[in-house]
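One protein chain is absent from this view; the other protein chains keep their places.
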Amino acid sequence: MRTEAQYRKDLEKMKTEIWMGGKKIEKFWDHPQIQAGINSQAVTFRYAEDPKFEHMMTTTSHVTGERVNRFTAMYQSIDDMWQMDVALRTMIHECGHCVGRCVGRDGLSAIGIVAYDVDQKYGTHYYENFKNFLKEYQAKDLTSCGAVTDVKGDRSKRPGQQEDPDMYLRVVERRKDGIVVRGAKANITTASYSEEIIAVPTRAFVKGEEDWSICFAIPTDTPGVKHIAMTSADDPTKPTEGPISNKYAFTDSLIIFDDVFVPEERIFLNGEWDEAARIGQLFGNFHRHSHCGCIPSRIDNLVGACQLIAKMNGIEKKAHVKNKLFELIKTGEMVYACGLAASHLGMETPSGIWQPNFIYSNLGKYYSGSTYGREMEICMDLAGGLSITMPKDEDYMNPVTRPYMEKYLRGSTNFTTDERIRAMRMMTDLCASEYSAVWMVGGVIGAGAPEAQKYSIMSNYDLTDQENYARAYIGMEPLKKEEVAGQEHIPAGFKSKK
Amino acid sequence: MRTEAQYRKDLEKMKTEIWMGGKKIEKFWDHPQIQAGINSQAVTFRYAEDPKFEHMMTTTSHVTGERVNRFTAMYQSIDDMWQMDVALRTMIHECGHCVGRCVGRDGLSAIGIVAYDVDQKYGTHYYENFKNFLKEYQAKDLTSCGAVTDVKGDRSKRPGQQEDPDMYLRVVERRKDGIVVRGAKANITTASYSEEIIAVPTRAFVKGEEDWSICFAIPTDTPGVKHIAMTSADDPTKPTEGPISNKYAFTDSLIIFDDVFVPEERIFLNGEWDEAARIGQLFGNFHRHSHCGCIPSRIDNLVGACQLIAKMNGIEKKAHVKNKLFELIKTGEMVYACGLAASHLGMETPSGIWQPNFIYSNLGKYYSGSTYGREMEICMDLAGGLSITMPKDEDYMNPVTRPYMEKYLRGSTNFTTDERIRAMRMMTDLCASEYSAVWMVGGVIGAGAPEAQKYSIMSNYDLTDQENYARAYIGMEPLKKEEVAGQEHIPAGFKSKK
Amino acid sequence: MRTEAQYRKDLEKMKTEIWMGGKKIEKFWDHPQIQAGINSQAVTFRYAEDPKFEHMMTTTSHVTGERVNRFTAMYQSIDDMWQMDVALRTMIHECGHCVGRCVGRDGLSAIGIVAYDVDQKYGTHYYENFKNFLKEYQAKDLTSCGAVTDVKGDRSKRPGQQEDPDMYLRVVERRKDGIVVRGAKANITTASYSEEIIAVPTRAFVKGEEDWSICFAIPTDTPGVKHIAMTSADDPTKPTEGPISNKYAFTDSLIIFDDVFVPEERIFLNGEWDEAARIGQLFGNFHRHSHCGCIPSRIDNLVGACQLIAKMNGIEKKAHVKNKLFELIKTGEMVYACGLAASHLGMETPSGIWQPNFIYSNLGKYYSGSTYGREMEICMDLAGGLSITMPKDEDYMNPVTRPYMEKYLRGSTNFTTDERIRAMRMMTDLCASEYSAVWMVGGVIGAGAPEAQKYSIMSNYDLTDQENYARAYIGMEPLKKEEVAGQEHIPAGFKSKK
Partner (left out) sequence: MRTEAQYRKDLEKMKTEIWMGGKKIEKFWDHPQIQAGINSQAVTFRYAEDPKFEHMMTTTSHVTGERVNRFTAMYQSIDDMWQMDVALRTMIHECGHCVGRCVGRDGLSAIGIVAYDVDQKYGTHYYENFKNFLKEYQAKDLTSCGAVTDVKGDRSKRPGQQEDPDMYLRVVERRKDGIVVRGAKANITTASYSEEIIAVPTRAFVKGEEDWSICFAIPTDTPGVKHIAMTSADDPTKPTEGPISNKYAFTDSLIIFDDVFVPEERIFLNGEWDEAARIGQLFGNFHRHSHCGCIPSRIDNLVGACQLIAKMNGIEKKAHVKNKLFELIKTGEMVYACGLAASHLGMETPSGIWQPNFIYSNLGKYYSGSTYGREMEICMDLAGGLSITMPKDEDYMNPVTRPYMEKYLRGSTNFTTDERIRAMRMMTDLCASEYSAVWMVGGVIGAGAPEAQKYSIMSNYDLTDQENYARAYIGMEPLKKEEVAGQEHIPAGFKSKK
């Protein structure tokens, strides 16, 4: 496992091609806003160094038997999966931001499960590739982004029907030692400073779409890979604005694959169109489970911030304030419970990887997405208008205007004006900024839109069983029940495993 | 353990004084509507006889080491507690109704925990009494009701300030071998056909209110105990009306304690006013966990019934129908996840009894109570107006009107008119009847009103911790944190137990 | 106009064939539960006699120039339509129940508009028939039911494709002086004691379905018309149970048309299949406006009942109680505002009849249907468990049990036990009874299911206009806009009329 320092140092060896704000970014590790992203990932290394968090942040690799950072390991048990929720909730309490290492791991989990099954079905060797890559990934303790979302072009047309065939990432040349790919992936969080790209198909394909049915991993600075990036991190040169986001944030990339070579041993699917969709679906179902750890923590942060600003405004004892905190708490804890249920009621796949129960991983994500807007309303209500009308830092630094701000922006005399200004800026950061909008979009449609989650839940719920109970009440014959593959009917005879 | 047959036979020995519908009920086990209650409890015996459900329905007594029905055992582990949710969801799928043995067990759990602690504090012997009673309860595999809610009189006054001191159950005479109590308990579900009454204080007391600070168990047919009962079971003489409730239902009693003698060995608290409140609170927190098993099952039943009636109406493929089923499913599964989290994140008390995590047991109950009305709307919407306008069974039996009903009330030709009529009656039973109202009141305010649950959640959430994270973001000193007693801060370093 | 006494007397001349509870009902005006329905309609006559309510309850007929009861008049202006909402809110405050004369009037409004247009289009004479019928209806101050919902059979098949062609009301014989019809209408509220049946098509038809495309009015006791009725009125022989519903309620009928003759002059549509759907749609849009008057009153009643029971329980000053009352009030007033907007922003049709704005009439109904369940939750929460566990009247009358009930069921000493029992029964009547279920189904799917309202709103909202504003913001050409027929774009240049 790497230390935080090693991680930061290793990044300096990278040659990633990044464009942002109209310029090419040379040493990305020195760019103040990309640093906010690196800081976030660094948290995952820092905790792994701390003996207090050993069980939470490290585990034993099932491929090497070595101790590894949990972010590089494949889940082997209920406890493995649940500890990730615990870890996310714990770390985000500290840094207030997505730590950015889940997407890659969730992509790898999906790949591992499907690669294993495809090998069984077609006699391929993808799982071997996967295992070798995983060994390297764990040994080097790498970071990665999950490149899932294709740009899609005209969504009413299939990949093979697009005017421009590059709207979905595809093979443009097949060589003896690998393939050359072209296309683009959009909305790829953490990509600009990650070390590997885990490229995963975004949808189902049909016969004839073999060239789009690919899955692989390559280093982020592979020649031909170009990032057009953007960031919502606040300007770190201003002392109080964005007190969270000027330390911790992330970038998003439009990743261009400009005829990029992928060597044979880094390919995990190549033309088996009938199994491609499952990787994307599994990725979503795994990643929604990850949200069940980070969302409660994000909400805890809102609760703490609201409580503090309410005190500064002198209203923390009012009944409506407590009711509003309760609303926040309710959501966070419900989602956390879903994370636990997804872990506990999951199942072992043939690959040995523990898979979450899809009903609960999806429910956790769905529910939190449906309450996000309300959370923002609550925060704004408790902070008050200053959260958006506070004069900027330049005015606070200006000796002409500062005395007026100091005199007039003081709230409860238990706090200084400076503290209140900083707390108000934190509220802006959390609920009324470009940065908060990024979190919110992630909360609403990250890991798939609500409709996708609804679909997953309905597909995994045993409707036939329930109809049969109803039939029994009124003396009708039951429907012949087809077992829902891979998803034991939950209530009957459940036995906890491992 | 008793068989279902033994249980039914044992009831015939009872001499319980029951008044209902203006009459004294003599052989209550023969009364058709009380039988619907007995049928419900009988399910818990039937499942325990079935080897398939052995792990789910039976466990080892921690006081005797014998195999006992789970409904008589005190939880000793996560699995013990979680299997109760599994059992409730499983059994209620079959009978469609509350099986009525949780309240007593939840009361006993609360008593066990507090009796143990009171003995440590005051050198009393209540836990010994409790243990002896439990041995008998398990050996005889008894049923009981939980008599919690006092009639309360003027709620703006304390028990000791009421005009009539009997508005809270109290000691009116102290004898060498026991006490004589007077008062009444309201809304006591299953009481009329239960074998024991577990009497639990309903609220906090102050010094001077020792006579009200009592807790005990007595047989339901103890002299002086009188039930004024009512039932919402449908009339079992009508073949199709109330297809669920004419088989399974319960009664509620206003229990009168008309100077009833309670022997010394059946007393679990007697005057220790400062510990009385905890029993009631613990009871509520345990019982809200029990709801996390039965509510998902009740909702499953609604889902199944809605799916069936939608098919009969020919609308089961419409998008809005699926969205509505999704809404139902969402609630049920969220609540079930809370049950799991309450079990998994609970803790061992000094008595050895495993206690649920209060945040989650309360959340499960709270959430389901806040969605109940919406569930009724959905069922009514999918069933349509016939759910309330269908002519009654007498008209269906009448040879003049029956042919018209047979001709005109047919829906989809995949079903007979008779099936549709029975299904529509089931919808009425589930969402538009006196019986459904009873379930709904239970769903909304059973196990305590929503405000009580909100209070429990807020008391157990660590607000100080969250404020401190917010303070850290803006460089403020942390508040000195008082540990919340008995409730480890969840995310950090959690390790699953047992 | 008739007085209440004349109305009651006139009913005794009727020979309506009613079957209920397995028996033929002979003098229906003497049947205690049907009387509850008659009482409700009687309110509309009583108010019309009261000079204080002259403007509210009476208006000038546009066909005769005579003063008539508003329930028999066609709206001619904003004020006409709005006064109906005012009237409903006012009267239902007193009787607590649907007064049952809207459905017929709303059916007639729809008929009037379409009859006029069909005559213009096809040179028919339906509007003449309509006007003559209306003169009689007004002169005799008649009551009517609206027979809209056919029994429908297999809903996935069209009327002409049903196995049994009678699943939609149809012409089975054409005579010189009229037609003979066969079929059935379900869920017909107030039908058993109404004087006329207004039969309206329930859906769209296609060419070839001329025999189903009919609309007419006939006296309820026309030979061949048979009612199989049911009631949810409480038993009027019990003094306190159902304190509202044992005075005011309604029946629902399955009306059988067993080869019924309809004379030529009572026919308003006969084979013009392309215009039939509009009558049903207009009926729905009118009737949803009517709900905007009665729903606020129903909610006011819940507010008053909740406030009273909260006082009796001694909790009326708690913050959560006030919040809950606020929730109720919010819905009622929002719906009332929709009623006003539907009236004010409506328009005059070619027939001269004032038509509500469909966006607002539908919104009022839709919104109230989506909050109904929550209202029930609130009432149950504030009333407490006694609302469903209170022993019945027979036990209260029994000298053995009554003293116990009197002693123990007293709440706040500001009220007697008897008052509290009656208030609790009122809560049961309003939110936990068969009767309350009937109101609720009416609230949720009466006047059409929520999906129908959603559809009406979307059809009347000008989406193109809005897209064009968005296009303008980003410099795109506007779409060529087709005017939405008959529905002026509201905001621009609105001028209030009349």
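Chains here go by letter, A, B and C, matching the order in which they are written, and residues are numbered from 1 within each.
As a working rule, a residue touches a chain if its C-beta (ideal position, glycine included) is under 8 Å from a C-beta of that chain, and two chains touch if they have at least 3 such contacts.
None of the values given here were measured: they were computed from a predicted structure.
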From A:Cys102, A:Ile197, A:Ile359 or A:Leu386, residue that would touch the chain that is not displayed: A:Leu386
Hidden-chain contact residue, picked from the options A:Ala5, A:Met347, A:Val441 or A:Leu479: A:Val441
Option from A:Val63, A:Ala204 or A:Ala432 whose C-beta touches the chain left out: A:Ala432
Sites on subunit C contacted by the missing partner chain, in the whole complex: 52-53, 55-56, 78-79, 82-83, 86, 89-90, 93-94, 96, 240, 243-244, 296-297, 300-301, 303-305, 307-308, 311, 322-323, 325-326, 329-330, 333-334, 336-338, 340-341, 344-345, 359-360, 363-364, 366-367, 419, 422-423, 425-426, 454, 457-458, 461, 463, 465-476, 490-496
Missing-partner contacts on subunit A, residue numbers: 19-24, 149, 151-156, 163-164, 166-167, 184, 186-187, 226, 228-230, 232, 252-254, 256, 313-315, 320, 369-370, 372-377, 380-381, 384-392, 394-395, 397-398, 400-401, 404-405, 407-413, 428, 431-434, 436-438, 440-441, 444-446, 449-451
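In this section, only the chains that are shown with their structure count from here on.
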By mean Cα position, the chain sitting nearest the middle: B
Rotation angle superposing subunit A onto its copy subunit C by C-alpha atoms, nearest 5 degrees: 180
Euclidean distance of C-alpha centroids - subunit A vs subunit B, Å: 40
Inter-chain centre distance, subunit A versus subunit C - centres from mean C-alpha coordinates, in Å: 51
Contacts with 2+ other chains: residues of subunit C: none
